[in-house]
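A protein chain is absent from this complex, but the other protein chains hold their places.
Note that the chains take the letters A and B in the order they are written out, and that residue 1 is the start of every chain.
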Amino acid sequence: MRRASASVGRIVLHALVVLAALGVLLPLYVMIVTSLKSMDEIRSGALFALPQAPSLAAWKDAWSHACTGLACDGLHAGFANSLWIAVPSTLVAVALGALNGYVLALWRPRGSNLLFGLLMIGAFIPVQVMMYPLVRALGAVGLVGSLPGIVVVHVIFSMPLMTLLFRNYYAALPVELFNAARIDGAGFWTTWTLVLLPMSAPMLAVAAIMQVTGVWNDYLLGLVFAGHELAPMTVQLNNLINTTTGTRNYGVDMAATLLTSLVPLLVYFASGRWFVRGITAGALRG
Amino acid sequence: MRATWAARAALVPVALTALLGYLGSTLWTAQMSVTASRTLPSDHFVGMAQYVRLFSNERWLLSLDNLLLYGVLFISACLLAGSVLAILVDREIAARGWLRQIFLYPYAMSFIATGAVWQWILNPTDGIQAVGRALGFSAFRFDWIVDPDRVLLTIVIATAWQASGFVMAILLAGLSGVDPDLWRAARIDGIPTWRVYTSIVLPQLGYAFATALVLLLTGVVKLYDAVVAMTQGGPGTASEVPTKFIMDHLYGRANLGLASAGAIVLLVTVLALLAPFLYARTRAAASIA
Partner (left out) sequence: MSGIRIEDLTVSIGARPILQALSLEAHEGEFLVLLGPSGCGKSTLLGAVAGLVPVTSGRVLIGGEDVTDKDPAERHIGMVFQSYALYPTMTVERNLSFGLRVRRTPRAEIERRVRAAAELLQLTPLLGRRPAALSGGQRQRVAIGRALVREARVYLLDEPLSNLDASLRATLRRELKLLHRRLGATMIYVTHDQVEALTLATRIAVLDEGVLQQVGTPDEVYRRPANRFVAGFLGSPGMNFIDGRIARRDGCATFTGAGLEVPLDALDVTTVPDGCAVTLGIRPEHVALGSGPYAAAVRLVEPMGATRIITLDCDGTPLVSLEPGERPYADGERIPFSLDARHASLFDVSTGARI
């Protein structure tokens, strides 16, 4: 009797889970099938139907012909821009975050708690509050619309999360390890590079994953600081889907959306557990 | 003696970030909000005049209303969906690793992409409404995205779709900290599963819920990309939000003073929302020490 009711409960549970998963997956499915359909088929109102004659035409359009603002040569330039922005932004931000975390967790010079508190509050301030002064400051040194400019801005706004990740990671290590290195005669830099960094591989990966997806998915900073030439993929995508001229081709829109989401989704599905670790480590102890 | 000069030097970039990047630019914005700055900063002091103008601006007041309504709906939806997903994944079911990954994938996408796909699904001509009508329900209506009274709901749906998995992940992390012996003890005592969740497990997740709440709250205040991608504030001004108001006045309308005043109001809102959590944390830290 008890066994029977328990198994009914389990069937209901599994049904609920499957239903929820399908619901969450639905938009991804719609994106994929729409991107493979012709415009005529899209207009027939069969949003959820599989494509009758799957074609990659919309993908080609999105990549090399679609209008993203004034130019009509697709998203490929934006893809390259996003890549150029994401790589240095990630390298610099992760390295600085690891260094900050090391100092704040283990050396703790006077005032470092205050600095860390300020940094954490900074993480909650809407970007718009700080934006105009940063535009002016970067403009004064000629960095607006340049690669170093947008990288600096990304590093600035990712500093709280990167620092927090590594501070918590290093603070959770036994402090005796740090003390042992000091007794062994290792100084500030040797302790970091020879003892701690080799142990930080998991957190380096987590931080890099968080930063690559974060930078890739950014829209606002790219819009304001990258300028036209360097506009990242998200900015181009938004221009593409919200152009008011001409008829909209939802197939191209969805192909472009998928193309823009490709890198973060690949990173996510290839590294799922670490991505989860990144958001929970960043969130729960912050 | 403990901290060497190298340690202090290593903190220079982060100190510059916090002091100049965050504090300095915030103060500059605060200063501009009490001036008559238009396209360029001006030193013409006008006191609280920009704030007075701000709060007699229909669009600003509407965007604040929108933010409040959006915030309540979005946070409720995320917490509810996130809890349900977390409990579902927490049960011993097949392929839970895969399920967790499926529930969280929207969070790996950008708001622009999220906005794009939902704009397509919800558009009345070819989206869900068309599907309903093609099925024979000729009176089927689902045109919220062009309905000024319902457009905010569509933004709630899209962003909650994206963020629910995030809430789930945080709650799952909290659940993994619950002593498994509690489950064994409850089974021996014959307590039904739902009761274990409501009386034993969920009360222990206070910290995880608070964390999720803080992050969702700041997400609400920062809401911008999704609105731009989905509705651009429309139809009309029906889905305007404060961040968009500030951006429009910074760029399109070249009214630095008013935009700065709006930014400072937003900042004060964030700090006010954050204050109880910071207070609780310092209290907790003090009671441990």
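Criterion: contacts are C-beta pairs under 8 Å (C-beta built on N, C-alpha and C of every residue); 3 or more make two chains touch, one makes a residue touch a chain.
Because the structure is a prediction, the values reported are computed rather than measured.
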Touching residue (missing chain; options A:26, A:195 or A:262) = A:195
Residues from chain A at the interface with the omitted partner, ascending = 174, 176-177, 179-187, 190, 194-195, 198-199
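Here is the rule we go by: only the chains that are shown with their structure count from here on.
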Hey, how far is the Cα centre of chain A from the one of chain B, in Å?
-> 16
Chain A residues touching chain B - in the complex, by the definition given at the top | 9, 13-14, 16-17, 20-21, 24-25, 27-28, 30-31, 34, 42-48, 96, 99-100, 102-104, 107-110, 112, 115, 118-119, 121-122, 124-134, 136-137, 155-156, 159, 163, 187-189, 213, 216-220, 234, 237-238, 241-242, 250, 253-254, 256-257, 260-261, 264-265, 267-269, 272-273, 275-276, 279-280, 283-284, 286
Chain B to chain A touching residues, read off their complex = 2-4, 6-8, 10-11, 13-15, 17-26, 28-29, 32, 41, 84-85, 88-89, 91, 93-94, 97, 99-113, 116-121, 125-128, 130-131, 133-134, 161, 165-166, 169-170, 172-174, 193, 207-208, 211-212, 215, 218, 221-222, 224-225, 228-229, 232, 243, 246-247, 250, 256, 259-260, 262-264, 266-267, 270-271, 274
